[in-house]
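So that we are looking at the same thing, I have put the structure below in structure tokens.
Removed from the display is one protein chain of the complex; every other protein chain stays in position.
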Amino acid sequence: MTVESTAARKPRRSSGTKRTASAGAKKPQSSEPQLVQLLTPEGERVQHPEYDIDLTAEELRGLYRDMVLTRRFDAEATALQRQGELGLWASLLGQEAAQIGSGRALRDDDYVFPTYREHGVAWCRGVDPTNLLGMFRGVNHGGWDPNSNNFHLYTIVIGSQTLHATGYAMGVAKDGADSAVIAYFGDGASSQGDVAESFTFSAVYNAPVVFFCQNNQWAISEPTEKQTRVPLYQRAQGFGFPGVRVDGNDVLACLAVTRSALERARRGEGPTLVEAFTYRMGAHTTSDDPTKYRADEERAAWEAKDPILRLKAYLENEGHADAAFFEELEAESEALGKRVREAVRAMPDPDHMAIFENVYADGHALVDEERAQFAAYQASFADSAPEEAK
Amino acid sequence: MTVESTAARKPRRSSGTKRTASAGAKKPQSSEPQLVQLLTPEGERVQHPEYDIDLTAEELRGLYRDMVLTRRFDAEATALQRQGELGLWASLLGQEAAQIGSGRALRDDDYVFPTYREHGVAWCRGVDPTNLLGMFRGVNHGGWDPNSNNFHLYTIVIGSQTLHATGYAMGVAKDGADSAVIAYFGDGASSQGDVAESFTFSAVYNAPVVFFCQNNQWAISEPTEKQTRVPLYQRAQGFGFPGVRVDGNDVLACLAVTRSALERARRGEGPTLVEAFTYRMGAHTTSDDPTKYRADEERAAWEAKDPILRLKAYLENEGHADAAFFEELEAESEALGKRVREAVRAMPDPDHMAIFENVYADGHALVDEERAQFAAYQASFADSAPEEAK
Amino acid sequence: MAVQKLPLAKALNESLRKALETDPKVLIMGEDVGKLGGVFRVTDGLQKDFGEDRVIDTPLAESGIVGTAIGLALRGYRPVVEIQFDGFVFPAYDQIVTQLAKMHARALGKIKLPVVVRIPYGGGIGAVEHHSESPEALFAHVAGLKVVSPSNSSDAYWMLQQAIQSDDPVIFFEPKRRYWDKSEVDTEAIPGELHKARVVRDGTDLTLAAYGPMVKVCLEAAAAAQEEGKSVEVLDLRSVSPVDFDAIQKSVEKTRRLVVVHEAPVFFGSGAEIAARITERCFYHLEAPVLRVGGYHAPYPPARLEEEYLPGLDRVLDAVDRSLAY
Partner (left out) sequence: MAVQKLPLAKALNESLRKALETDPKVLIMGEDVGKLGGVFRVTDGLQKDFGEDRVIDTPLAESGIVGTAIGLALRGYRPVVEIQFDGFVFPAYDQIVTQLAKMHARALGKIKLPVVVRIPYGGGIGAVEHHSESPEALFAHVAGLKVVSPSNSSDAYWMLQQAIQSDDPVIFFEPKRRYWDKSEVDTEAIPGELHKARVVRDGTDLTLAAYGPMVKVCLEAAAAAQEEGKSVEVLDLRSVSPVDFDAIQKSVEKTRRLVVVHEAPVFFGSGAEIAARITERCFYHLEAPVLRVGGYHAPYPPARLEEEYLPGLDRVLDAVDRSLAY
């Protein structure tokens, strides 16, 4: 009487035949375009039909300097962690082009929502690098003024900031301003519901936001295949806005593609997803041991695509920079390292009472009560308790 | 020295010029194919290059019967709510083809994860319709045995069940079975992070699951444009699996497309998103007043596409059903209405102690304690308290 | 005349209207808050009068709603977010707990998040699952949030004004079964402080402390007790974080007995915190342990059982009797 009862049954496979998760999986056809590249790993300038950029020698040297100094700062921070000055460090090694390229595409009035690894972007925004180290040293949870440089605090809970960026961009549109907003996140983050919701909200409200995904191939120990079975830039399409994959180790391409996406946002055309295809050269953080899960060869292959070396080759080949420039930069790097080192070592521990500060903007009776109790308790040691009891 | 400082600035718009959220928005090009249709609103059978189906007259009558009885049941439930027998009802009026077509594509060993509106699918699964009414009457929160008919409980928290379906499908694959799983959800639900995560998990694990989205154009008072700016079936692509839009008021097309997607899942080719383009003819629920937010004309336009009328026209035109069939069905409908009415009126209120039942499978000391206290408290009234104090 | 008798829902509506009029940065966001005016009509007519730019129908995604509200607040807006029902706040819980609550401290005070999250809560309306819960304890435990709940129309009006003006995130629990209860609102009165409790009935023998929907029940219980010659004081706590312990202490020092009443499950509920702290503050005053009346450790039951599940007049009186029997 019903279709169910008469519908032809496919013969079942013997239940002994185990179907593994990927058995017989036919990957959907995806017309995977070349990633946008303007500078080859060998440092040769190539053209791209859609994205181009024309930079002066000075600008090119500027980008190079940014990357070198960012790497230097990053290396110093890693060293400081080893020396016990920092509790943790999340290195951006290998991702300098993605961060400097996108960071230098921004205008002052644009707003940045970073993850915890955007030290290069912070650099472009003019955030004092030593400010970034407070949270890794354990003296604060961030603590710089986001509005000083339009650079929001680092966000550790994966994906959350993409919604903040979207809301901020909605506000920009409401204000009738033509600034843009950029949200950084990783390949792993692409799986979080919040990121999908930010795609939905930004598309529906046509918010002027650029989603900049640094696909560094790893989310701690998990390769990108654990997050998606098609290239990540394609995710945008199904939400109704364009996605583009760019060579994340090519600072020129990252600059060009991000600038174009930001301009699109300014023109009121809504969000864009940029997937910067790059590589995390180091450990996830200083707490991580990548030898547990990935082969040395992989890293070696990516070393050949180093973002700094390729721009250096280009600068040298084209005669855009001379030995003096490189020497000067070397000295500047050392000075930066020294400054950071000294600043961190001099960074005071927070006052104990800071526990109770800024919990609320308008105060809270319980915080006041606990603050007073704590102060009295601390004072009781100062007065009388023998040192051992402390 | 840096690119930032030399980058050309676009002139700002005067901040007085308000950019509204959609101003200048260029909708991304989407090659929007016709939706899959096998039966026109006028009841004419049409061919589709990719999807076809060959049904006997008996099968066609079966589908018709399913739709008619489902609608009758639904109308009875709405009436029962008006009479105060139910606290609430969520009518499926207009969505019969989407539910019966997809429901009849299922095998017994497939598993269904519904929302709160899948009365037609429940019917196909053989769930006694009166069982569905308990939660709307307020005597339980569902309470049928999901494993009796491979039909999970209704899920009210929007989107949650798509993850359960995905996990269940991962288990099916682990078991080496060739069953499939189907998850129902609405156009509004497509915005929930959980739905996106279920797309990610099902794609990555290649889980045998079909996502069946009934786009009934409304999420309570919000039209689909508040959830997406491109057709919903396109969402799947960016997660790496196919999406297809089907005429949700065409039971044949819904059957064909769902069956094809289920077969794909069985073959180990992973998830599919089916968007059934349909219309919520009634209010969101009996608590809702759609005149607050939508025009009568819209409803009228969809009435011309009624899923039952079009199959009836086809049956009649092709001589697949005679007057006796329709009369018999009319009588069957009335009998169903009567049975449901009587069953609901006879439905006993739950025992008070049920509050404490099934909170845990293995028991919990506090529940035991509270149960005992409650029993003693209740008993105290039976003994002594005057009736007014109750 | 600034004094009107309004249903609680209408008082909220008036309060939102006032906020939209007074401060161009105030936004209303949520599911169905626009044309429909919200499923409880609390935002009725606001989109019509203030436009889609200020009264915003959002996609169906609570994390997205709160997450974008945070972004809007960072841009200088004051979003008032509506969660459609208590049971649907959980998809937004991560944004509320890890971001909304902590961002001010994370920034060492350099940014403020004046976001109000309105949540119709509690049972008693015969609803289906997820539509009758009282999750306030899950927010009060989290530092950085303020949690309040009005019990009457005047408080609904004024406390919402104050919540919107607050530079801190406020979780604003609306007693949905009182939405239709009318009481007087003076829109020109000088309101009390947002986080202060109020004695709504004087008494000498025992203190009943409640907030939101249970205040009415406690007043009824006090009236019933009066008939038996027991003088019961009733405190409307109004705020769950912070709790106005000073006010409770003052009352208990007089009455020496305390019963705390809420709809939420007793286990790990507000009553626990109040009992623990008041016992510590009033150890030598209490003639009886602080008793708690609330929901059971069970999911909120189907509607036909809610009368048994919810603390009603009898259960409150039973606790009053038990306390007085010590």
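The chains carry the letters A, B and C, assigned in the order they are written, with residues numbered from 1 in each.
One rule holds for everything that comes next: contacts are C-beta pairs under 8 Å (C-beta built on N, C-alpha and C of every residue); 3 or more make two chains touch, one makes a residue touch a chain.
As the structure is a computational prediction, the values presented were derived from the model and not from experiment.
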Per the touch definition above, residue among C:69, C:83, C:290 or C:310 touching the missing chain: C:290
Touch with the omitted chain, as defined above, among C:11, C:56 or C:97: C:97
Hidden-chain contact residue, picked from the options C:80, C:298 or C:317: C:298
Contacting the left-out chain in the complete assembly, out of C:194, C:275 or C:293: C:275
From A:101, A:193, A:208 or A:248, residue that would touch the chain that is not displayed: A:193
Residues belonging to subunit A that touch the chain removed from view: 20-21, 87-88, 116, 134-141, 156-158, 188-189, 191-194, 219-222, 226-227, 287-288, 292-293, 349-350, 352, 354-356, 359, 364, 366-367, 370, 374, 377-378, 381, 385, 389-390
On subunit B, residues whose C-beta touches the chain left out of the figure: 140-147, 152-153, 155, 157, 160, 162-172, 174-175, 193-194, 197-198, 200-201, 204, 357-362, 364-367
Interface with the undisplayed chain - residues on subunit C: 63, 87, 90-91, 93-94, 97-98, 101-102, 105-106, 129-130, 137-138, 140-141, 143-144, 241, 264-265, 267-273, 275-277, 279-280, 283, 288-292, 296-299, 326
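Following the convention adopted for this analysis, only the chains that are shown with their structure count from here on.
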Centre-of-Cα separation between subunit C and subunit B, whole angstrom: 34
Per-residue overlap in subunit B, given as positions that touch at least 2 other chains: 20-21, 191-194, 226-227
Two or more partner chains touched - positions in subunit C: 53, 58-59, 61, 63-64
